[in-house]
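A protein chain is absent from this complex, but the other protein chains hold their places.
Here the chain labels run A, B, C, D and E in written order, and each chain numbers its own residues starting at 1.
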Amino acid sequence: MNAVLAPIALLLAPGVPLALALLWSFPRLRPHIGPLAPWAAIPALLLALFGQPGATVELDWLLFGAQIGMTGTTQVFLFFTALIWFAAGIHGRGHLSKDDHCERFCVFWLLTLAGNIGLILALDVALFYTSFALMTFAAYGLIVHDASRAALRAGRVYLVLAVLGEALILTGLILAARATGAPLLPMLADLPAAIAAAPERDLIIASLWLGFGVKAGLPLLHFSLPLAYGAAPVPVAAALAGAMIKAGLLGWLVTLPLGQAGFEQWGTIVIATGLIAAFGGALIGVNQIRPRFVLAYSSISQMGMVSVAIGAWLSAPELGPLLAVAITIFALHHSLAKAALFLGTEVVRHRTRRPVLWLWIGLGIPALALAGLMPSGLLTKTTLKGALTAGNAMPEVWNNLPLLLGLAAIGTTALMARHLWLLRLEAGRDDAPPAAWHGWALITAATVLGVFLLPLWGITPDWLAGVGGIPDALWPVAAGLLLAVFAWRWLKPWPIPPADVLVLLTPLPGLVMRAGQAVGVTGPAIQHLLRHLQALALDRYRRADHWIGRASVHLWRRDAPLLFALILALLAAYGLSIG
Amino acid sequence: MPWLDLFLGFTLCVTAGLALIARDMFRAVIMFIVFGLLMAVAWVRLQAPDIALAEAAIGAGLTGVLLLDTLGYLRRPFGSRVDNPDDRS
Amino acid sequence: MILRAILAGLLSLGVIVALGWAVLERPAPVENLPERVASAMPESGVEHPITAVLLNFRSYDTLLEIAVLLLAVVVALALREAQPDRPEQMGLDNPLLRSVMAWLLPLILVVAGFLLWAGSYQPGGAFQAGSVLAAAGVLLRLAGAHLGWLDNAALLRAGLALGLLTFIGIGMVVMLPGVPFLTYPEAHAGTLILAIELTLTLSIGLTLLSLFRLNPPYADDPDDARTQGGPKP
Amino acid sequence: MIGLWSVPLLFALPLSLGILSLLVVPAWRPRLIFIGLPLLVAASLDVLAGLATIGPHVYRLGDWAAPLGINLVVDGLAVGMILMTTLVTSLCALYAWVYLRDHPTSTTFFWPLLWFLWAGMNGIWLAEEIFNLYVGLEVMGLAAVGMVALRATPQALAAAMRYLLAALLGSLAYLLGVALLYGAYGTLSMAGLQEVAANNATTQVALALIILGLLLKTALFPLHAWLPPAHGGALTPVSALLSALVIKASFYILLRFWLVLGPEITPEFTAQFLGVLGAGAVFYGGWMAWRQHHLKQLVAYSTVAQIGYLFLFFPLVTNTGPEAQRLAWDGTLMMLIAHALAKAALFLSAGNLILAVGSPQISHLVGISRFRPMSLFSFGLAGVSLMGLPPSGGFTAKWLLLHSAILSGQWWWLIVLFLGGLLSAAYIFKVFRMSFREGPQIDRSVTPPLTLDVTALILASAAILIGLTAHLPLHWLRLGSVFGVS
Amino acid sequence: MDWNSLILLGVLATSLVASGVIFLLAESRLVLRTVVNLTAAVLKLVLVGWIVWGVYQAIEYEFRFTIIEGVDFILRADALGIMFVGLSSLLWLFTTIYAIGYLEKAPNRSRFFGFFSLCVASTVGIALAGNLFTFLLFYELLTLSTYPLVVHRGTRESLRAGQVYLYYTLGGGALLLFGVVALHVLIGDTEFVPGGSLAGLDPSLHPMLIIIFLMMVIGLGVKAALFPLHAWLPMAMVAPAPVSALLHAVAVVKAGAFGIARVVYDVYGIEFAQSLGLLMPLAVVASITIIYGSLRALAQTDLKKRLAFSTVSQVSYIVLGISLFGPIGAVGGLMHLLHQGLMKITLFFCAGNYAETLGVHKISELDGAGERMPATSVAFTLGAFGMIGIPPMAGFISKWYLGIGALEAQMNWVLGILILSSLLNAAYFLPILYRIWFRKRDRMWCEGKVLGRFETQASLLFPTLFTAAVALAAGILAGMPFSPLYWAELIVGREYLQ
Partner (left out) sequence: MSGAISGYLVFAWSGVLLFGLGLFGFIAHRHLLRRLLAFNIMGSGAFLVLVGLAQDGRGVDPVPHAMVITGIVVAVASTALALVVFRRWYRASGRTDLPEDT
């Protein structure tokens, strides 16, 4: 791609969906935009495939003066993001054209897409944050799309967390931006160094880590994910789990002071949380009773593993290049596989006359990939392991990280097994749009083949090591399968609700819920009670507000002149006494 | 002749006082006319015959007549009042 | 009432004390106005200093004073028109008084003329003469005499206005040579003042008489008030 | 010689017209204004021209010098008052010309009274002589009483009677003060007094009497009781004239006395006392105005309040610096003029509103803003000036007074100005509130003739404009006073 | 007197004359009134555009005449003033169009539009005032011209609101007056000079200056609805929607905030104010107001009331920005003057549209309004996002600058306030959006008016959409010349380089 085309392509990638969204404002054009929506990701995809990293476009007029461009890493992100959106879009054409709220869905889809692509391409903080916010808030519209009670609840939780996350990110970004040389036009590239030098660096890191962690499923901030994945339409869930969760990761990658010395403690914290997520996600996930929840916890678990890599990067800056490659591959691998799995959950429900075997092979591929047995999975694991063990750079305590990751992989396998098992129960339940499987097929193929495109972006993984890693990869899978096979008969899932921590976070409703469950009262009664409590609190608040309002108005209405006169007298008397 | 003047001044004050405190309005007006005449005398004593003339004609005479006339008006049998009568006086 | 009297007493006592103090402490005056009057007398056109002061040196005050008198009449006229009376029915209608009046009237007129004429060199003048005239009018009225010409509103008002108009007119006319208002030329001062006095006497007399006449009569009955009331719109 | 004719015309012409209007038939009485007004306006302007060309000067009536004859003083203050009177009275006369058409013929006696009143006022503005001032006060006062009585309703008569008694008492007190001054100094001329007067008991007592008398005539709190019935109950143009101009005359005399005798003789105590009375007037008048139910009574009490501001002059000029004194002088005169214009406008527009709804009750003004926006607008403009809100004469005056108060370190007057403004706002907006209220709609509202609205509007606009161009009048007003040099 | 001074008068006169003409027009002259209104508004916009260009090229515009000795009436167009003028004249046009539609069948329109124009005239006067005296003049005029608008409906409630409004504003105005006079006593005519004119005064006067500052800021704070002085604003909500829009976005609260900017920058001078220690308390008060307003807004169930408390909160951003010692915070504050105006007027227009078209006043009645009125709801959404500070809306740009400015000024806690305020804003705006877009309509709307081909009358819809678009553009295109950001930087450049 030459110098003329590159900027145009860069602009088109986020611009096309955005332009379509804007065109949607014209009621007459709306019917035509729905069918076009899935294809809106194509410019981005083409850019990811054929673009060269390094090209930048400066948009002085935008915000404080924005800049977009690509680096090697972001190009990979762009690739899988665009691909997933494209595939999900094709899969979800039904939602985009036939649904009750298809028009609304369409515009949210386009906006979320634009935001997602925008944040990947953004080189400056403002545009990055803008796109991030656009994606976050537009995605809400997608999550609550079917307006079911579950969707609305998921949406509410998602929104609360998203707002908190945005606030944290803004805090971090402002603080970080101020530390850079150009606080009003901060570039993402300048952030790490600036953060490292900033006096409030811990605050910045904490804000950013937690803020992006909301997206990336950080433990204790993760609970919007299962709810959202469970309630959103499938293509949306695929995009959420495949593409948008990686936005959080990308956020970490571009803002955290990776590669800067002196963040060992942070490394430890991040690794530790990562491990908690990896194991916790697996443990909770296998107890879920719906495939999508299982997948959601799997995502949390997987993101935990990436967190470990990030933590390692913080702990051992010199591992940076290797870890960067590993994380990129991991992201590519996980997103494609996860997207395929999500789309699969709907494909499998089709009452179809297609050969069942092929379907199950197709469904198994991404599961296997995640478990680490497909090329991408293998490569991911070996690269990561290689990076972590390279040159003994990691601190002593983390010597057993590969092993821990291996143990986590057991969990992954178990989760996949659980997923497939649960999927079996749902198979062939109802109708689905006939073309839905196109998208699924595309993404499944990409799961297998995507990893081989890596050289296109200048990443040349050690293929041989990947092959060599097969034995290492096998044992967790085997262990996991064994566990699954033996356990599923007598393992009765714990009743862990999908929004686990949320329930714990609000002790009173949680206790009520438990108590209710203990005595057999469930569902509506508890909901009712919760509503009542909420209403009571709100009422108290309103009443307090009312009294404050009345008091202040009363005070000032009755005695305003006297009060003002008093102020005046005091000020004047004092003034003249001193002057 | 300060004694004459003093006496005159004293009488002036007395008549004025009587005019003011007389219970009967008619008597008060009469006292006032007397006062006016005494004033005329006083003006003569002050070597101001012009004022004396004026006082006698206007101050005592005309004012007195006006007052008396009004007094008569107050005592007349009422033909009509424009507004509702109020018996206090 | 008692309280009011006490308050009034205290207040007047205070005023008396203050005044007494002021009278006691009064400084000796610096300015000697009588001397100035005396020295300006030859230019005044009259020989009696008070007349000179009233109608020449301080004639402006007198002018305004006549206006005050006239004002009282205007108000009386206005009120009479606003609260119309029936034509007057006043008078004691006493034959004795009438016959006395027949004697007295020429005498009064003579006295008035004398006072007026004397005013230029000895005590007397327009006011005194005017009030004597008015007294005559009052007596006539008390006697029940019907002065028909006084009922002629236009004539009456002309008479009322005459004095002040003449006064102002002369004051203005004398300005023609380019001197201030009311500057009588020395040569004609006496004549002018006499003219003014003459008209003033008439006007003052009429004014005072009008004040007397314009008061509501002793008795009127509502029917009359309604039928013969003043010119209502 | 400029002003040779115009100065005496200022009082002689109204007097002559007053007499003439007695002589003509009632229908013709109002029409004399079309002779009188142009001439008087011309005369006033000529006097102003005289002031501008030859500066402050003295007009010697009868060509007699001061202590013997009576002089008229043509300085900035006098000319300012004359112009103000000409403006206000002309407009009130135009207003009355239309307003009185629907009234009984007896009210045509308004015209002679008006001319006499005008003559009296012009006489006072020009007077340089303390006894002459007395006669002028009487002319003006009796004319004013007559005007109040003009309606001849029992209320009007009672108000007139009360007014008359107050005026007479005030005049007598003043006359006694004059007597004491003449007895002590042998001169009646202010210029002469200025030369010879000394600070002694006689002067003090005389001044006290004069001040008391004039306070009574100015209706300063607590001597104000006669004012609200008189001003509130009279015919509308009469109320306007009385509130705008007549009470100013006695204050003007006080001011003149202060100029002559004040700086050296007025003790600090008296000055502060007058200020406190002024403050009392501001509070009490404002409070009472706010409590009124009759529109014109409200406006009348507003006058009681506004008079109070004028008396802040005395504490602000006594024993304060020259700058503070100059500011106080400017502020007081501005207040005087602005109040005259605004109050006249306020009364006239209140009259229009009353005409429109046919009731003097404020509560009957509900929804009137829809029908009589222009009357209300004039009312509002005038109200702005009374409240001391910019841009208006009232504001400029307040500004200057504040300036002076701060400069002289007497911060307590700030509170007076502050609360006074708020109280004025309270009563002005009381009317507005009612007029904006959308109640049971009045189905008919009389439309007063346009002239009535226009005259009120002109006066109100003048009250606003004078604030915007204040430096010109203030410059003229300082001519010939002790502040003229600044 | 040259053209440059006459054009200032022209800007003022367009609305003053319009106001006068409208007052004189009979109630029934609908067409003529509309023509006068719109002509004046457009004409003013053209003149303002001309001046903006001139100010950009650093041409001096000044008009002055003497009122009383030592006190001049000065109109002057500087960058700060012209920014405010630009805002008010632009929004005037749209509010006028909106109001014409809004009050289509209402009574007393002559009065309404007359005072409306007068109100704008006073706002323009405030903006163009070249010294404190002139500022005060128009500041009080604004009080007077808005009162009839507040009580326009003539109900008990609105009259009461008007009363409270008056108590506050007149009291505050009086305090301001005293402050101004006191300053006059100290230094004479106080012209607005970049960098202030007080720094050179004798240090012994400094306590006095602090008192004067307090007086003026309390006086101005009433209109700017700073914390203890804000209660009138939510009450004034009873006024018709265009009035609320005007009060909240352009005229009254902005006049207060603008006044504070003038006092801090052009009378005291930011450095001098800082050295007197005045900025910190101001920032604290502003912060308290921000949080307090948001907390109160959270409890409101009435849409306009919630918006009103939101204004209380948002206007203090401006004050906060002013009180941050440093150019970036200043840019943020000044920029927010425009941003808040655009966003808040959009929100009020929307609230008016809902009320007028659907008869909806309570938030709980908004369920499903998005489907019925998508365009209005989009505008509302944009406005709400802007208020929260979600990029790329204008509010984000302000917030960013304020945040950086706070850090530059070593006041890191302000950042916390900003974030907290954003969260609270989200907490009270997002539920509304949720109801509008995602809840099912559960009641019949009383559709009051016969509508045209759009979801509501065109005259209600298009101003709304336009202001929303401008608010959006102000954020997205912040980097363009003549954007609010650009202009704020121009101002600060000129103020700080002194």
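Things to note:
Throughout what follows, contacts are C-beta pairs under 8 Å (C-beta built on N, C-alpha and C of every residue); 3 or more make two chains touch, one makes a residue touch a chain.
Here the structure is a predicted model, which means the values were calculated and not measured.
Shown chains touched by the hidden one, complex as a whole: B, C, D. Screening D:140, D:178, D:227 or D:381 for touch with the missing chain picks out D:178. Hidden from this view is one chain, which touches chain B at 1-2, 4-6, 8-10, 12-13, 16-17, 19-21, 25, 28-29, 32, 35-36, 39, 42-43, 45-48, 50-51, 54-55, 58-59, 62-63, 66-67, 70-71, 73-74, 78, 81-83, 85-89.
Residue-level contact of chain D with the missing chain is found at 131, 135, 138, 142, 145-146, 149, 152-154, 157-158, 160-162, 164-165, 168-169, 172, 175-176, 178-180, 182-184, 186, 188, 225, 229.
Although one chain is not drawn, its touching partners on chain C can still be listed: residues 4-5, 7-9, 11-13, 15-16, 19-20, 23, 26, 28-29, 32-34, 37, 49-50, 52-54, 57-58, 61-62, 65, 68-69, 71-72, 75-76, 79, 83, 127, 204, 208, 211-212, 214-216.
Quick note on the criterion: only the chains that are shown with their structure count from here on.
Any chain that touches chain D and also touches chain E is listed here: A.
Listed here as common contacts of chain A and chain C: D. Ranked by distance of CA centroids from chain D, the top chain is A. The chain with its CA mean position farthest from that of chain E is B. The greatest number of inter-chain C-beta pairs in contact is found between C-D. Each chain gets a centre from the mean of its Cα atoms; for chain C and chain E, those two points are 71 Å apart. If each chain is reduced to the centroid of its CA atoms, chain C and chain D end up 29 Å from each other.
Among the residues of chain C, those in touch with two or more other chains are 83. Touching of two or more other chains is recorded for residues 561, 564, 568, 572, 575 of chain A.
Across the assembly, chains come into contact as A-D, A-E, B-C, C-D, D-E. By the touch criterion stated above, chain A contacts chain E in their complex at residues 25, 59-66, 104, 126, 129-130, 133-134, 137, 141, 144, 147, 152, 155, 159, 163-164, 166-167, 170-171, 174-175, 177-178, 183-184, 200, 541-542, 544-546, 548-549, 552-553, 556-557, 560-561, 563-564, 567-568, 571-572, 574-575, 578-579. Remark: chain D residues 330, 367, 369-370, 373-374, 377, 380, 384, 387, 389-391, 395-396, 398-400, 402-403, 406-407, 414, 418, 421-422, 425, 429, 432-433, 436-439, 467-471, 474-475, 486 touch chain E in the complex. Contacts from chain D toward chain C in the complex involve residues 1, 4-5, 7-8, 11-12, 15-16, 18-20, 22-23, 26, 59-64, 67-70, 103-107, 109, 112-113, 116, 119-120, 123, 131-132, 135-136, 138-139, 142-143, 145-146, 149-152, 176, 180, 183-187, 192, 196, 198, 200-202, 204-206, 208.
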